[in-house]
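Some chains omitted; the rest stay in position.
For reference, chains read A, B and C in written order, and residue numbers begin at 1 within each chain.
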Amino acid sequence: MTGGPRLVLRDQKPQGTQVRLGPGLVVGGRAFVVMAGPCAVEDEAQIAEAADVVASAGCAVLRGGAFKPRTSPYSFQGLGAPGVRLLLEAARRHRLAAVTEVLDDDDLAGLEGVALLQVGARNMQNFALLKALGGLRRPVLLKRGMAATVDEWLLAAEYLLAAGNEQVILCERGVRGFDPSTRNTLDLAAVVLAKQRTHLPVIVDPSHATGRTELVIPLSLAAAAAGADGLLVEMHPWPSTALSDGDQALLPDGLRELMRKLPPVLGAVGRELWRSEPMRRAVAR
Amino acid sequence: MTGGPRLVLRDQKPQGTQVRLGPGLVVGGRAFVVMAGPCAVEDEAQIAEAADVVASAGCAVLRGGAFKPRTSPYSFQGLGAPGVRLLLEAARRHRLAAVTEVLDDDDLAGLEGVALLQVGARNMQNFALLKALGGLRRPVLLKRGMAATVDEWLLAAEYLLAAGNEQVILCERGVRGFDPSTRNTLDLAAVVLAKQRTHLPVIVDPSHATGRTELVIPLSLAAAAAGADGLLVEMHPWPSTALSDGDQALLPDGLRELMRKLPPVLGAVGRELWRSEPMRRAVAR
Amino acid sequence: MTGGPRLVLRDQKPQGTQVRLGPGLVVGGRAFVVMAGPCAVEDEAQIAEAADVVASAGCAVLRGGAFKPRTSPYSFQGLGAPGVRLLLEAARRHRLAAVTEVLDDDDLAGLEGVALLQVGARNMQNFALLKALGGLRRPVLLKRGMAATVDEWLLAAEYLLAAGNEQVILCERGVRGFDPSTRNTLDLAAVVLAKQRTHLPVIVDPSHATGRTELVIPLSLAAAAAGADGLLVEMHPWPSTALSDGDQALLPDGLRELMRKLPPVLGAVGRELWRSEPMRRAVAR
């Protein structure tokens, strides 16, 4: 069709796009990148503790929402700009890159320093936002809409590239399904298709995809085996008190278990887990 | 749940909300209101001809998109602000109210004179847009997201009411389904639930719900029998040349047939079709 | 495609198929036929009382399951052959036709006297059962599978016709969806498509489609307006004690209300409600 994706297609860039999030930190290369942290930044102690766990587990990127897209106007809406500052401070202390969601291009000014700007599932076809982000030269994480076809997802990415921004990472986070036993249905076939059809990196969010802590590790390993380039995973230091999505967050121990189990699976498919410089040196010894 | 809908609930206003779109034109009262017109305003001749057909068929409101949310960045994106002017001019000439979609609150300045501001299915959970529209005192048409539950839809409306705007009309436009024989799956149970649970008017878009011209009339009659307060229906004077969604648009004759078939069904459920003043006088004679 | 439906297509029989269920009782003609009764035959008192309500409300057919396809092996499985006898006895006493589900062709011997043999949604593609029923010369009610496309549904009917049985009534009962606010999603577009594409009568089961009593009447009226040929509706004389599906059954008063509200809607679309001979005479006076 004349309206189909073009710039995102693999034949435009057969070697694949690598999105750089910081010194030595690239998504879409050989290294598999784990981004972890709480659903929402709640206060200084929580995000500081989370950053500590995330860094010591060997992850590359700290996640934490400051502007939260909540189904109900009466749910916690995030701390806003002050939340971004807490996130960045916690990340900087541990030399982590930071990823957070942007809901409105008016908020972009307060998001300087954020390495990766997330477009959430609900905004995948918010074309005004896509066009604004397409005008930047900053990495964007584009989540698949909750009932978006792969074609629609790729075309949403095409909006970013057509506006001039090539630094796009795709993120599968589960699609809406009929079975209440999981929050969404993780669609790993879409990850493989997106990898085959485009030159963009593709990561997986197993936390929103399943909504259940006990499914996060096995499905993370499955994502790695299927060829994903990384993970976006929820970890909360104290999930029982979380202001949002506590049921699906890993505990610190769970994150550490995940980071222990990933390397052999990645090795089996010719990849490796991203490690910070000090970690790599420690492992080498 | 603490995060559930409150202000939209029927017990807040048992008599129901009536949204006024113009002199003698109210949605949510006894009269069933038909809004019709092309998917997109394409040029002056097209929207003028459409307005002529819409008015002479006895409809109340002219629809026509100027800012189009298109899946592909390479598809026709609408005429923008000039399209709004053409729409308003055509509507004014026939004393029709106008409804058009808003994608970005930055465009609101150019939408003065539009009686009803549509939030499209893709933006149902664009909370930045909802908050901006909640701050206005103008009627808003809130389409159900393509995979939104009824609860999520009502909570999106709650964002508008919580921000102070009570002039909200809900619109069911089909949900995403597995059967390629229709574009979406029209969910009339959601219409009945929304009417029972809230005090807001609820209308139906049978064109996007089905994507097939030959289904529009029977499903419009079904919507009327189920208790909907109106319709938003696509009619194109020359559908074979339409720049978008030509397959689902009624021809002028189809719109006239619909307007002939609605009154008996509405009468059977204690409603009546909205008619313009001259039409009512003509019918009375 | 070579494998598509043929014998069921409308051009094979433009005037439409009429399926005769008893003296003066035809589905697919001008009269709209309501089939009502409990989900399951529970005991003699219950089905006798149900038959009394169904007949006095003016319905044509008594429904009641004897062989129940239950999701769990520990749920009530129906009374089996004795249930069939109770159903037939109750129906005969009121000159009602009877409809009941068949799960296994080995049970057909015990189903003599049943006017309409139902193939349930779970068995829509039980081709062994379809072939067995195709070899009979008895009316079959073919429910749409819970995730069957319209094409698959028509092809399941094609199995019956290809095996020689033309007495087939289609029944839409809702498809599986993502929204827990209804048990299934009633797909009235499928009813219209099936009517347009085939010569078979099509009825609607609003009880299973919604799972909620308060939605049954409005959606029944919608089905009538959309062009359905009848309804299969659950009514239980004492729903709070029902052994299955009590939440979706109409009370006797609800059934009477439905039968009062249907005639004007049917009249609006050129149809009429089927009435038994004595009722017609009573109405005529």
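The definition used in the following text is that a residue touches a chain if its C-beta (ideal position, glycine included) is under 8 Å from a C-beta of that chain, and two chains touch if they have at least 3 such contacts.
Values in this document were obtained by computation on a predicted structure and should not be read as measured data.
Student: Give the total number of copies in the whole complex, keeping in mind that only 3 of the identical chains are shown in place.
Tutor: Taking the 3 displayed chains as part of the assembly, the whole thing totals 4 copies.
In this section, only the chains that are shown with their structure count from here on.
Student: Mind checking chain A against chain B and telling me if their interface is mostly the same residue numbers on each side, over half, or mostly different?
Tutor: Comparing the two copies, chain A and chain B contact each other through largely the same residue numbers, since over half are shared.
Student: Quick check: how many Å separate the C-alpha centres of chain A and chain C?
Tutor: So the centroids are 49 Å from each other.
Student: Just curious, how far off is chain B from chain A if you go by their C-alpha centres, in Å?
Tutor: Whole-Å distance between the two chain centres: 36.
Student: Got the chain C residues that touch at least 2 other chains?
Tutor: 177-178, 180
Student: Where on chain B is chain C touching in the complex?
Tutor: 147, 149-151, 175, 177-182, 185-190, 192-193, 196, 209-210, 214-215, 218-219, 221-227, 261, 264-265, 267-269
Student: Per the contact definition, I'd like the list of chain B residues that touch chain A in the complex.
Tutor: Where chain B meets chain A, its residues are 2-6, 69-75, 103-104, 106, 122-123, 125-129, 146-147, 151-152, 155, 158-159, 162-163, 176.
Student: Provide the residue numbers of chain C that touch chain A in the complex, in ascending order.
Tutor: 176-178, 180
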